[in-house]
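Only one protein chain is missing; all other protein chains are in place.
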Amino acid sequence: MVSPLLILAAGLGAAFILGLLRGTSERPAFYVTIAALAAMSFVALSWVVGLVLGQTQPVEILTAGARPPFAINLFMGGAEAALISVVTLTGLLSAFYMRADLMRLGRRAMAVLLVLIMALSGLILTRDLFNLFVFIELIVIATAGLVLLSKDTRALAAGFKYLIVSQVISILLLVGVIFTYHAHGSLNIDDIAATPMAFTGASLATFLVLIALVLELKPFPANGWALDIYESAHPGFSALFSAASGTAALFAADKLFTAAGPAWLPLATGVGIVTFVGANLLALSQSHDRRLLGYSSVGQIGLVLLVVGQKALLGADFAYVAGGIVISHAVAKAGLFWLSGMVKGRTLSDWAALCQNPALVVAFATFIAMLTGLPPFPAFYAKWVLVHEFAATGQLPMLAIFLIAALIEAGVLFRWFGKAIKHDAQRSLTYHLSRETIVLIAMLAGWGLGWVWGALSDQGNVMTALPLLFALLFLPMDILPARVKNAIAMAGLVVWFVISYQDLDPLRLVFMIIMMLGGAVLFLASFHHQGRRMGFYAPAMIMYAGMALLLEAFTAFQFFAAWEMLTIGSYFLILRGKESEPHALSYILFSLGGAFALLAGFALAAQGQRIFWIEDLSELTGTLAPWVFVLLALGFLTKTAAMGLHIWLPGAHAEAETDVSPMVSGILLKAGLFGLFVLVMEMGHQRLYGVDLTHLLVWLGALSAFIGAVLAAFQEDAKRLLAYSSISQMGYAVFGLALMNHLGWLLAMMFAINHFVYKSMLFLAVGGVKERTHTRLMYQMGGLITLMPLSFVSVLVGIIAMSGVPPLSGFGGRWIFYNAIMSTDLRLPMVLVFMAGPVGFLYLFRLIHTIFLGQPKDNLRQVKEAPFWIILPQMLFVAFLIAFAALPGMILQRVDRYIGTLFGDQPLVWSGRIVNSAYGTWNPVAIWGVIIVVFVTVLGLLIWMNHNAQRVKQFNIVFSAERPFKPQTTHFAWNFFAPYRKAMGFLETPVSTSFWTGVTNALHGTAEFSRKLYTGNGQTYAVHLLLFVIAVYLISMGASS
Amino acid sequence: MTAFPNFEWVQIAYALLTLFIVINYGMVMTAVVRKIGARVGGRYGIPVWQNYVDLLKNIALRSKISHGVMYYLGPVFRLTGGVGLLMFVPTIYGSEWHQNFSYAGDLILALYFVFFGTLGMALGAGESGHPHSAIGVSRGLAQVTMAELPLALGVFALSLQYQTLDITEIVAAQQGSIFNWTVFTNPLATVAAMVAFVGTMMRSPFDVAMAPQEIPIGPPTEYHSSYLALMQTNRVLFPVAKTVIYMNLFFGGATSWAEFAIKVFCLYMISVVIGVVHPRFRVEQSIRFFLKWGLPIGVLSILVV
Amino acid sequence: MTTRSFIPLVLLALLGTVFFALFVGFTPDETLNRTASYYATQTVPETGAQNVVTAIIVTYRGLDTLGEVTVLFLTAAIVGLVLAQSKAPKGRSGSGFLPSGELLTTGTRMLVPVILLFGAYVFANGHLTPGGGFQGGAIVASGLLLMLLADPAERFSHRLISRIESSAGLIYVILGLLGMIFAGGFLDNRILPLGWFGSVFSAGAIPLIYILIGLKVGAEFSSILTSLEDTEDAQ
Partner (left out) sequence: MMLSQIAMALGFSLILLGLYGALTNRDIIRMIVSFTIASTGVNVVLVSVGYLPGRSAPILDEAVPVAEAATRITDPVPQALVLTAIVIGLGVTALMLAYAYRLFRARGSLDISDFTELKW
C-alpha cells in the first residue's frame, strides 16, 4: 500500500509543478492537474479496496520521525479512505467538468483546485488540532479563489462575505485551540480524547473549537454566506463545495466531537436538528435552483450532524448511518450541481429542458431519490436504522421532528421534479457530452452505492430483489418500441405469479391474482400506445415490483421497502398525466407521509430488534401496541384514501393517463387494503383511552363510504366521479375489515375483487370515451350509446355490479354485508353505509346516462368506438363479472375457508352453488335463472307485440330554448342532481381540503417570512454568526448548569 | 341441478298463477283507488275495468317508435323488475303453491331487486333523448335514495329482532295472534318502514318524479303503445308486489288470498289517503322530510331493538 | 446609538463574557507541559537545532509549515488570479507617477543589497538564532518593496518569481518525501547529518528547508507585491 501522505504530496507537488510551466501552456497544465487528481483518487481507492478486502489494516502515519503528540500524525482508516475517495473523485470529475473555465483562467486556478483537494484530504487525515486549523484555512482561501471561476459577477461579493465569516470563525477556532492546548498540554486529537472534559468552565476551549467547526458546516441560520456561494459559484465548484468540502468538514467535526466526549454530543444533535428543519423549511420558498440545492445541502449536512449527535447511541451502526447519508448526499448533490450546469435557466421550471434527454431525467430522478432517502439508495437504509434508534431510545419527539422535516424536504424536491418534468422548456440544454458523461457516472455511482449499502445491511439487499431488477431492466430497454416492452411486462407479471403463487395463503393469493394477473390484463390496454412511450414501463414495473414484494414481505423492513417502491413507481406513473403535476405532488407527499407513519410504527414496534417479523406484531402488548396500531393504520389509510386523508386521490386518479388510472385505482389501492388486512389480522382489537380502535376504523370506513359517494354524485368530470367512488368503495372495504368478524373480512375481500374489476373496467371505458371525445366533462357528451356500444355495455354491467343490484356480483357483496352486520353489535355506523348504497346508485346512473344516453352532441357525431386494445380488457372484465356473479364460490369459498381458520368459525355453508348463512340464503344461479327467464319472456312478448318498431331520428323531438351565455348550465346533465345538492350539499364543504391547504400555506408563509433573514449583507451574516455562537453558548450553559 | 333444490316444473305453473292473480287484483284495485280519489275530488271517476281497456288499447295501438336498444329494453327491465320482485317473495304464507322462487334468496335480494326495474326504466327513458325524462329520472333517483333509507333501517331492526333475513321465517314468527305482528312487536321499525313505503309509492306528496303537471312528456308518456302496455302492467303489479313485502315483514303476511286482498288494499290505501290530502313536495323538501322524520325513527328503531 | 452599532456591541459584550471566563479560568503553567518539556529535552538530540522553535516549525510541525507555505503560495496565485483580469493597459505602464525623488532612489540603491544580504542571513541561521525562513523571506521582499517605491515603473519578471517560488516549493516537498524514504518520516530532517551542534551546517536538513522557505516566501511576497503594483497603472 502506498503511503496516504502521497495524496497530499501529489497534490502539492503538482501545484508547484504548475508554477514551473509556461504561463501560456494551459493544456499541459490541465493534464498535470488531472494526472495528480487521478493519482490521489487512485491512492484513496486502493486504500478503500485494501481495507475492505482486509489486505491492509488501518495505519497511523508519523511525520518528522517523532511520535505524536510531539509531531503531527495522520490516520488512515476505513472512513478516511472512503471519504477521501469521495473528495478526490469529486475533484477529478469536477476538474473535467470545469475544463473550459480552468483553461480560461490558466494554471493558477488549477493549482488552487489541486490545493483545495489536497487540503480537504489533509483535513480528513490529520490527527492534530492545529494542523486541522491550517488545513481549514487552506480550504477557506482556496474556496475564495475558486469562487472566482464563476462568470457571475455576484460571485465576487459572495466570496468576500465568505472571507469575512471565515475570519470570525478562525478567530474563535484559534482561541479555542490554544486554550485546549493549555488545558491538555497536547494538540493531538487522540490525546485530547484520552482525557475527555466535563462540561465546565475550563471546557470553554472545547466549546470554542467545536462551535467553530460546527460553523464550518454552515448551520442554520448562520449560513447566509454559504447559500450565496452555492447560488453564484460555478456549478462545477459548487459541486465540490457541497459534496467534497461538506463531507470533509463533517468528518473533521465528527473527529472533534469524538475527542470532546459524549457530554458534547447534545450540542451536535441540537444544531443538527435545527439546521435540518430550518433549511428544508426555507427551501420551500426557493425558486432559484442552485440556491435551493444550497439549502438542501445545508439541511443534509445538518442531518448528518444530528446523526453525529446520536453517535453514542448508534454505536457500531454509526459509520453505516452517517456514511450512508453523507455519501449519498455527496453523490446526489454533486450530480445535481453538475446537472444545473447544463440547464440554461435558473428557475426550477427551466429544468424542463432535461426532458430532451431521457438519460438525464433518470439521473435527476436518481439524485432526488437519493436525497429523499428512497430505496434502494444508502440514505434509505440509514434512515431506517436511525429511526429505529430513535424509537428504541425513546427519543420520540426527535423522531417526529425528523420525519416531518424529511417530509418537507421531500416536498421541496418533488415539487421541483414535478415542475421539471411537466413544464415545457423555455430554453434548450447546453449540451456537452463530457458533462453528461460525468453526470451519468455520478448516477451509476449512486446505484452502485445503493447496492453496497444493501449488501452491508443486515436487513437484506433491496437491489437483489428479482422483481426490482426486472423493473430496472426497463430503463435500458426504453429504446424498444412500446408494444414489445408491453409484452415483456405482461410476461414478467404472469411469470412472477406462476413461480410464486404456491407458497401464499388464499388471502395473499387473491391479492396476488389481483395485482399480478390483473395487472397483466390491464397492460392489454397499453397495447393501444404506438411508438416508444419512454418512461412509462420502468415506473409501472417498479410499482408492480413493489406490490409483488409487499405480498411476500415477512420482515418490517421488506414490507416498508416494498411499500416505498410501489409509492415511487406510482408517483412517476401519475406524474405522466397531462395536468397531473400538482396532484402527483400531493400524492407523493401524502404517500410519503403515510410511509413515514409506517416507519415510525414499525420502529416503535421493533424496540431496537434488528429484524422485526411482521407476525411479531401480534406479540406486542402494553401501552405501546395501540400507538403502533394507530401509526400503521394511518399509513395504510392514506393509501386507501380514507376520509380526511383522501384529498390526493381524485386529482391523481382523474388526471392519470387512460391506462394508468385503472392501475392506480383498481390495483394500487389494494396495497393499502392488504396492509390493513395484515394489521388487523396481527393486532386485532387495540384499546386507546378505552376506545376500541377498530370501532374508529368502522366509523371511518362508513364515513368514507358515504361522503365519497355523495361527493361522487356532484362531479361533472367522469374520471373524478370514478375517483370519488373509489374512496367510497374502499370505505366499504375498510368498514368490513374493521367489523373484525368472519363475514366482515369476507366482505372486504369481496369488495377488493369487485372493486378491482368494475373500477378498472369503468376507468378504461371512460378513458376510451375520453380518447375519442377529448373531454371528461359529462355534460359535453351524450347519446354515445349508438357510437360506442361496447363501452356502453361495460359501463352498464359495471354500474349494475357496483350498485349491488342483482344479479351481478355487487349484490353478493351487499348480501355478505348484511349478514356481516347482523353478527356485530355496532349499529350506528350502519346508517351511513345504508345511505351510501343508494347514493352510489345516483352517481352511477349519472355516469351512464349523461355519457351514453340523451341527445348526441353535434361535435361528437363522428366519434368511433373506443380503440380495440382499450375495449378488449373491458370485455374480459364483463365476462369475469358475470361468471363471478353466477359462481362466486370459485374464489370466495377458499378465502372463506381460510378466514374460517383464523376465526375458528364457519358462518357460511356452501352447499353446491348455494350459500347459506345463519340468517339467509344466496342462490346466485337461481337468481340468474328466474331473472333471465322472466326477462326473456317479457322481451319476447314485447317483440311479438311490436317487432316492426320504427327507429326515429334524434330531432323528431324538438323543443325550443334560449341559448344563454353558459349553455351547459341549462343542460340537464349539468349539476344533474341539483335538488339533491340543495338538500345534501352541506356535505360538500371541503373540510379536509381546506385543512391541508391551511397547513401547506402556513409552511410556505413561514418560509417566505423567515428567509428575509438572509439580507445578503456580509456584515449581517457575521452578526448572525456571532449571534448563533452566543445563543448556542447560553443554551448549552443553561443545559449543563 | 344443485342450484334448484326441491324444484319441480309445476312450480312455474304455480308462479304463473300467482302472477295472474296479482295482476288482476292490481288492475282492479288501482282502478278502485283512482275512483276513490276522483270521488274525493268530487268527480265521478273511471269504471273499475278501465285499466283492462287501457291495456288492450295500448297493445292494439299501431304507432310503434323506438329510440334505440336501451329505449326498447326499458319497459322489459321494468316489468322484469316487477315480476321478479313478486317471484322472489312468498306471496301466501304456508301455501305450497304461492312460495314462488323465494328460495333463490332472502330479504336482501328483494330489497335490492327493487332497483332493477327502476334502473332499466331510467336508462330507457334516458335514451329517449328527451331532457324532461332525464329530469324526471334525476328527481326520482334523488328522492328514492333518501326514501329507501328508513326502510333499510327498519328492515335492519326487524332482522335483528327476528335474527333472520328469511322472509318466510319472519312471517312465521308473526303467526298466532295479531299482536305478534311486527307492527305491534316493533312499532318503531314499522313506522320507519311505512315512511319509506309512502315515500316510494309514487303518489303525492312524493310523486314529483312523475310530475304529470310540470313534465307533460315525462318518462311514462314518452313511451306509448305496447311499451306503455308493459309499463302499465308493471304499474299495477309492482305496487302490489312491494306491498306484499311490507305485509310480510310488518303485518303478519297473508295465509289466504282473502287476507292478502284485504291487507294489501289497506296498506295501499295508506299512501292513497295521505296522497289525496297532501300537496306535492319538491325533491329537496321530500329529502329533508325523510332526513327529519324517517332517519331519526329508523335510527331509534335499530337502537332500541 | 444606532441599532447597527448597538447589536454588535451587545453581542461582543456577551462574547466578552466568554473570553472573560477563559481569562479567569487561565492560570499560567508553573512547569512546561509534557509536549513542551519533550521539545526542551529532545530537540537537540533529535534535530540538533539550537532554536527549539525552529525545530518545531521545520520538523516536528513541518506539515503545518508546509501548509503555511502553501497558504502563501495559494494567496499569491489567487491574488494574481484576482488581479489578472484587471491588468494595466499595455504601454501606459508606470506613466502618471511622480518621480520618487533623489533621496529615496539613492537610499534604495544603497540599502537594497544590504537588506537582501540580511534577509539571506536571517533564513540561513534560522536554526541557531531567532528568525528563519519566513522572517528572512519577508525581509527580502521588503527590499523589493523598497525598490518598487523608489521606481514605481520598475517591473520584475513574474516568470522568474514564480519559477523560484515553485521550484523551492517542489524541492521542499521532495525533501519531505526523502524524509519518508531515508529517515523516520515525512519532513524528517535527519536525511542529512545533524552536524556539529551550534554550527551553521548542522541540524540536518533544517537550514536547507529554511532557505527554501525563505526563497519561497520572499518570492511569494514579491509576486503579491508586484501583482498589486501592476494594478496601480490602470488608474
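Chains here go by letter, A, B and C, matching the order in which they are written, and residues are numbered from 1 within each.
Criterion: a contact is a pair of C-beta atoms (placed from the backbone, for glycine too) under 8 Å apart; a residue touches a chain by one contact, two chains touch by 3 or more.
Quick caveat: nothing in here was measured; it's all calculated off a predicted structure.
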| item | value |
| --- | --- |
| Which displayed chains the unshown chain touches | A, C |
| Residue among C:44, C:120 or C:153 that touches the chain left out of view | C:44 |
| Which residue of A:237, A:1014 or A:1033 touches the chain not shown here | A:1014 |
| Residue among A:293, A:421 or A:1022 that touches the chain left out of view | A:1022 |
| Subunit A residues that touch the omitted chain in the full complex | 130, 134, 137, 140-141, 144-145, 153-154, 156-161, 163-164, 166-168, 170-171, 174-175, 177-179, 181-182, 187, 224, 227-228, 231-232, 1011-1012, 1014-1019, 1022-1023, 1026 |
| Interface with the undisplayed chain - residues on subunit C | 4-5, 8-9, 11-12, 15-16, 19-20, 22-23, 26, 28-33, 35-37, 39-41, 43-44, 50-53, 56-57, 61, 64-65, 67-68, 71-72, 74-75, 78-79, 82-83, 85-86, 128-130, 134, 198, 224, 227-228, 231 |
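Definition applied: only the chains that are shown with their structure count from here on.
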| item | value |
| --- | --- |
| Subunit A-subunit B separation of Cα centroids, rounded to whole Å | 54 |
| Chain centre separation (subunit A, subunit C; CA means) in Å | 55 |
| Of all residues in subunit C, the ones touching two or more other chains | none |
| Multi-partner residues of subunit A (each touching 2 or more other chains) | none |
| Subunit A to subunit B touching residues, read off their complex | 783, 785-786, 796, 800, 803-806, 811, 814-815, 818-819, 821-822, 827-828, 830-831, 834-835, 837-839, 841-842, 845-846, 848-849, 853-855, 911-914, 917-927, 929-931, 934-935, 938-939, 941-942, 945-946, 948-952, 954, 956-957, 959, 971-973, 976-980, 982-984 |
| Footprint of subunit A on subunit B - complex, ascending | 2-5, 59, 64-70, 72-73, 75-77, 79-80, 83-84, 87-88, 101, 103-109, 112-113, 115-116, 119, 122-123, 126-131, 134-135, 137-139, 141-142, 144-146, 148-149, 152-153, 156, 159-160, 163-166, 225-227, 229-230, 282-284, 287-288, 291, 295, 298-299, 302-303 |
| Residues of subunit C touching subunit A in the complex | 7-8, 11-12, 14-15, 18-19, 21-22, 24-26, 29, 33-36, 38-39, 42, 46, 59-64, 66-68, 70-71, 73-75, 77-78, 80-82, 84, 158-159, 162-163, 165-167, 169-170, 173-174, 176-177, 179-180, 183-190 |
